[in-house]
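Below is one structure, written out as structure tokens; comments come after it.
With one protein chain held back, the other chains of the complex are shown just where they sit.
Going by the order they are written in, the chains are A, B and C; count residues from 1 in each one.
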Amino acid sequence: MQHLQIIAAQWVAPKIDYFALAPEIVVVVGLCAVLLLDLFIDQRKQWLLTIVSSFTLLAAMLPVLMLGLSETSVRSMFDGRYVVDDFSLVIKGLFLLAGYVVVLLSSSHVEQGEYWRGEYWFLLLTSLLGMLMMASSRDLVSIFVALEFLSIPAYMLAAWRKRDAKSNEAGVKYFLLGVFASAVMLYGMSLMYGVANSTLLVDIAKTLTTTGDFAAVHALAVVFVIVGFAFKVSAVPFHTWAPDTYEGAPTPVTAFLSVASKAAGFVALVVLIYTAFPASQDVWQPFIWVLSALTMTVGNVLALKQHNIVRMIAYSSISQGGFVLMPLAVAGMAGSENSALRSVVLYMIVYAATNLGVFAVILAVSAKTRSGEISSFGGLFSYAPSLGVLMTLFLASLAGIPPLGGWIAKFVAFQSLLQSQSNWGYALAIIGAVNSVVAFGYYGNVMREIWMRPPPDGDVTPIVAPGSLRLALTLTSALTLVFGILPSVGLRFADLAEIAGAITR
Amino acid sequence: MRIFAAESEILAPLATGWFLENAWLIPVVPAIAFALIILIGKRLPMKGSELGVLSMAISLVLSAGTAYQWVQRVNGASEEQFVSPVVRSWSWWQSGGFDFGIGQHIDGLSVVVLFVVAFISTLVQVYSLEYLRGDRRYTHFFAALTLFSGGMLAMVLADNMILFLLGWEIMGLCSFMLIGHWWEEDANSRAALKAFFTVRTGDMGLLVGISMLYFAANDWTQANLGLSGFSIRGISAWALSGEPNSSVITIAAVALFIASIGKSGQFPLHTWLPDAMAGPTPVSSLLHSSTMVVAGVFLVARLYPVFFVGLDILGSGGNLIVIIGGITIVISAALAFVQNDIKRVLAYSTVSQLGYMMLGLGAGAWLPAVFHIFTHAFFKACLFLGAGSISHSASHHSFDMKKDMGGLRKVMPITFATWIVSTLALCGVFPFSGFFSKDEIIDNVGYNGYNTFMVVGLIGAFMTAAYMTRATYLTFFGEPRGASAGHAAHDTHDSHQTHDSHDTHDSHSAHDPHAAHDTHDSHSAHDSHAAPHESGLLITVPLMILSVLALGSGFLNATPFGESWERMKLWVEPRASVVFEESKSGGPGESLNLVAGVVSAEDSHSKSVCGSATPEEGVCYAPQLNHAPFKWSKAIMSMLIVFAGGAISWILSMLVFTKRDPRVAGLTSRIRLLGLGHSFLVNKYYLDHFYEKVVVRSVAYPISRAAYWFNQNILDGVLHGAARVTTKLSDWVYKNVDQRVVDNTVNNSAVLTKSVGTAAQPTQSGRVSQYGALLFSATAIAALVLVIVNT
Amino acid sequence: MFVNQFLFLAAVLFCIGVYGVIARKNAVLMLMSIELILNSVNINLLAFAMRNGSTDGHTFALYIIAVAAAEVGVGLGLVLLVYRNKKTISVDELSEMRG
Partner (left out) sequence: MNMLQDNNWLLSVGTFLPLVGVVVLLLMPKAQDSAIKNVALLTSIATLIVGVYTAFKFDYGQAEKLQFVADVNWISVIKSSYLIGLDGISLPLYLLSMIITLLVVIYSLDHVPSPGKPKSFFALLLVLQTGMAGTFIAQDLILFFVFFELVLLPMFFLIGVWGGEQRQYASIKFFLYTMFGSALMLVAFLALFFKTGAESFSIPFLIENGAGIAKTTQIWIFAGMFVGFAVKVPMFPFHTWLPDAHTQAPTQGSVILAAILLKLGTYGFVRIALPTLPDAAREWAPYIGGLAVIGIIYGALGCLAQSDMKRLIAFSSVAHMGFVMLGISTLTSFGVNAAMFGMVAHGLITGMLFFIAGSVKERYHTLEIAKLGGMLTAMPRLGWIFGFCAMASLGLPGLAGFWGEFPAILSAYNPAEGLNESTFRVFMVIAALGTVLAAAYLLWMFQRVAFGTAKTTSSHSSHDDLHDVTTHEWIAWTPLLIGILVLGVLPNLLFSVLEPAVQITLKAFGG
């Protein structure tokens, strides 16, 4: 009791940089606004909420940009537990943009079926807030809190269609497994804290080594912690929740989960690996190597067998996650730290743009066909050529065919693998190469439906996508093309050479 | 610059002239004509044929001029001086240090063959004006014919092997087009395919041979002569320089010889030639008797030094060439007995004559062989055209001697006369040209020590006489049969169904469901049911010219009358003297000033080292060859053999045509006095049958039947079998290897991945607790492994 | 030191929790098992905090307790939702989507 009082006595209020926190603050204000509006306006005016939430996100972009342009590159608070640096800014930008697109996707979708839209927007914004925090957290506690902050609303979003059994199932599975995983992770964290006697990542990095008496505990801790996030990024064999949840959840939510929350998981992984575990690469490198190889392969082969488009995309996004993990498997090796980080960030950006595009098309088409089957895309090109071409673009980009965004992302990933000039790297590169071919098996299958098959039910009434969807499609397809043809643009954001330093700061 | 050998003198530069310098125009003219015919031929009054004839006439004039000036050149040169060929060449294209040139190489050999080809082609084209009048592909025919002549001429005066190959292949193509000229008939197109394919198989040897020679010779020729390894002069000189590694040059020679086997229809690749008779008669007479088929022989004669060294001619008692030649002579002569189709008789006789040429070349009788090319061209062309004339005017376009001919000597005297002359020439009866060439070959073969093959040659001569007599008898003597007797055409056709002779176009277009070439029918209408008659001038005039030559051409090299008559030897045979070049810079294109070592004086014969040893200085372009001194004794002997052959065959014919009852033997002498002929009418089929029996028993049973069987079943069988096997093999490979193995591995890999997916699916059971179990067990395993590894 | 006993206790709790999560088919029981794991974590944290004499452990534990409360809330909400639609809370009934 004594020392507690002593510590309490010497407590001083931390100084808070409100400018650095501006994005989060804006979002907080936005979500409160949504909550209140939802209470006071009547059903007919619900569209206001859409406007508000979308503008919240756009508004939050402003401080992000300003912070990015301000000359002080690193702003650290709570003695390094919450850091705003280029890395976190880029990620926040990504989250906000992805969130904005998701809002666009949702706006028409949530009107179907009489559910309370207010909750939807509220949960969406909350989850986004958690992600923004995740981008800046540099402490076990804040990481944990951010993780739960973004997860718990996501559980509810997945189950948002209350009267839809599938949606419920999706929610429950996601919830139970998610909580279980985070519990395991917490156990690892507790061990980590016990050894390092600090929850601050930088301190952990200092004490955490794979030598010495505590080596075993370290290994255990590292593995458990990584498992927690491997679950988030749905890496095989921690992916099992993803297909079911993606299929059951409302499609915009699926888009959100498969892009934003996955990205959040990767952010956490990156932060941990680069700031907390640099010394213990012998533990996580092989682990991530195996994860990545498994994830790519299993995701692909299972995707080959799907009939439901969303489920197929779910598996595809699993295997894409494998590609993101690829460079991390050599991140600890001399020469590839920077390139690995760059490729992870770039991959996340490109993948976000492309995958959201895919979902936009799926939404537009399913709004007409009312079917989740792949075959429902039959003859799309004949009655909705523009949608067909766009879908082809996105799928080709996912398959990594130049000159589309996905290509440069994969390329950079391979590059950093080979840059390590280690046999592990080469082996993984070969596996990745083969997988990128296999992947075309199912992407090509969809293309075949679109171009070469007749419409399933000779119904060829053209599709009129709502404005919001069109906007989303324009954004995503433009980004996909630009990243592919002028990769420098994307790399400009991903190439944060000093990022490793920025994190450890 | 090299220092001249001690005793050697500068010689006067050789005479040259416009024709010699511009001989390259000879093939160019027909080539242009070909293009013109293709482009505007159809619009011309005579459907482009006039262009063909005109161009050939021009080439003829040019080559005649060339020949004349060549003679001047030779006469201008001093005794024993090597008369250097007139070589001009232009670089065609270079690549990777290779220089492919085109150019002319005019020497005795090329002059002779040029003249022959141009001459025969001209006559044949004139002949065709009448023979193919009204054919629906008249223009195409002349185009192809002209292109053929162009190709052949180009090959003949080629100064390097690439151009040679070019002409060679063009000929092959044209023969394909011409044999298949009446391609509505499946048999014709198949024959065309067979011919082209067989020849092409031989060409493989040509490709390989040329490549080998190039790489083997190039360095030497560049160094010593400044010539490319493709140039014929270079290769010849290199072959005699003692430079070449014996195995390389041997293999190259064999490879090249394979090519000439294919082209010249030598055993065992001769089977295409008789089938090729499916083509129109002018084609048969031009391509497959007098010119194209001698291309193979020409190749050997052209690169003679290579074969001389490579196959060690004169060195041993036998070599590949003589063996093949010998076999060909006998085999094909025997085959000629059992043919009913007059053209096939001639075809086999051509093969055997080519065999003679090969035999001669193989046995070192270079000059007689070349001379035989010369003479043979005339009389064989004459024979073929004669056969054509018969079928054209007498036998309703049938070539079957037994069914549709006989007793024609009365109705077509000119054809008959020319035929007889040529036959005598072919048999090698004394004053006729064949005697001077063929006999010389046999003679020299013996003289060079190939005695067995001399015997073979004599046997060949005997058989030649025999089968030619048979053919002559069947065609011109006895009573007219079938079509020649004015019977309606249709029974001709019916009879055609029964036997295996190659039908010609009209006999089929008659029962061709949709008259494939109606115009031609109209043409055949003008004589179809008319009585046999002599052909028109356009046909007979060429016949007469040819027969005159068949009679006279022999005197160009009439050895019996002494040196002074051996003009061919003087003009054509390259002299085997060691040549010192004044300047090596003299690459192809300019004719070199040459200096010949004066051969030590005691006798001017066969003392040159060329061929026998390596010249210590200078180069040889031709090996030293021997010439058998002419002996009347030997000549008489061979003449006797020939006459014997003719006589026996004749007597047999008599026997056959006069014997009324086979069982009554010994009465023949009496019945023979009752004139010939009428007994023919009674059961002629039976007599035919009997004739066959007698002939078969007495003359040709051992060989010809066997040979024919061998030919049809083994050789041809092998050929077709090869084709069939290849097809089968390809089917098998395609079905089993390509589709089953290679392709399926690909498709199976896809299936495999899918099945892996199926295997992985159970993990996705949909049950939360199992998910949890998987999650934690994976964690536990990972933790365990990594903890163990890292501590 | 006496820390070890705490760690041992935590480990045991953790294992029991994991066992519960895997073995139980009842959603509520699974939730409770997860609570067990979280508590084992808390014990760990406090034990280490005592040993290291820092307060981070306590703070962390407090956060975990709070978040756990939220999780349980959401979890029970979801379970109720399922119960309304399916009249069961056995998670094995929830296997409509698979493969």
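Definition applied: a contact is a pair of C-beta atoms (placed from the backbone, for glycine too) under 8 Å apart; a residue touches a chain by one contact, two chains touch by 3 or more.
Predicted, not measured: the structure shown is a model, and the values here were computed from it.
Q: Which shown chains does the hidden chain touch?
A: A, B
Q: So one chain is hidden, and I want to know which residue out of A:Ser142, A:Ser234, A:Ser258 or A:Gln419 touches that hidden chain in the complete assembly.
A: Per the contact definition at the top, the residue touching the missing chain is A:Gln419.
Q: Pick out which of A:Gly80, A:Pro286 or A:Gly441 touches the chain that's been left out of the picture.
A: Of these options, the touching residue for the absent chain is A:Gly441.
Q: Touch as defined at the start, partner being the missing chain; which of A:Phe55, A:Phe78, A:Phe411 or A:Trp424 qualifies?
A: With A:Phe55, A:Phe78, A:Phe411 or A:Trp424 as choices, the missing chain is touched by A:Phe411.
Q: Going by the touch rule given at the top, which residues of subunit A touch the chain that is not shown?
A: 342, 381, 385, 392, 396, 399, 401-403, 407-408, 411-412, 414-415, 418-419, 421, 426, 429-430, 433-434, 436-437, 440-441, 444-445, 447-448, 451-452, 487-488, 491, 495
Q: In the complete complex, the non-displayed chain touches which residues of subunit B?
A: Subunit B touches the missing chain through residues 92-98, 165-166, 169-170, 173, 176, 180, 183-184, 186, 189-190, 192-193, 196-197, 200-201, 203-204, 207-208, 210-212, 214-215, 512-514, 516, 723, 726-727, 729-731, 733-735, 738, 742-743, 746, 750.
Convention: only the chains that are shown with their structure count from here on.
Q: Make each chain a node and each touching pair an edge, then name the shape: line, ring, star, complete, other.
A: Complete.
Q: Tell me which of A-B and B-C has more C-beta pairs in contact.
A: A-B
Q: Taking the mean of all protein CA atoms as the centre, name the chain whose own CA mean is closest to it.
A: The most central chain here turns out to be B.
Q: Go ahead and note the Å separation of the Cα centroids belonging to subunit A and subunit C.
A: 25
Q: In angstrom, rounded to a whole number, how far apart do the mean CA points of subunit A and subunit B lie?
A: One centre to the other, that is 81 Å.
Q: I'd like the Å distance between the centres of subunit B and subunit C, where a centre is the mean of that chain's Cα atoms.
A: Result: the chain centres lie 99 Å from each other.
Q: Find every residue in subunit B that makes contact with two or more other chains and list them.
A: Counting only residues that touch two or more other chains, subunit B contributes 761, 764, 766, 768, 772, 776.
Q: Which residues does subunit C have that touch at least 2 chains other than itself?
A: Touching at least two other chains: 18, 21, 30, 91, 94, 96-99.
Q: Mind pulling up the subunit C residues that touch subunit B in the complex?
A: 18, 21-25, 30, 91-92, 94-99
Q: Any idea which subunit B residues touch subunit A in the complex?
A: These residues of subunit B touch subunit A: 750, 753-754, 756-758, 760-761, 763-764, 766, 768, 770-772, 774-776, 778-779, 782-783, 786-787, 789-791.
Q: Taking the complex as given, what residues does subunit A use to touch subunit B?
A: 172-173, 176-177, 180-181, 184, 210, 215-216, 218-220, 222-224, 227, 231, 237-238, 240-241, 243-244, 280, 282-283, 286-287, 290, 298, 300-305, 438, 441
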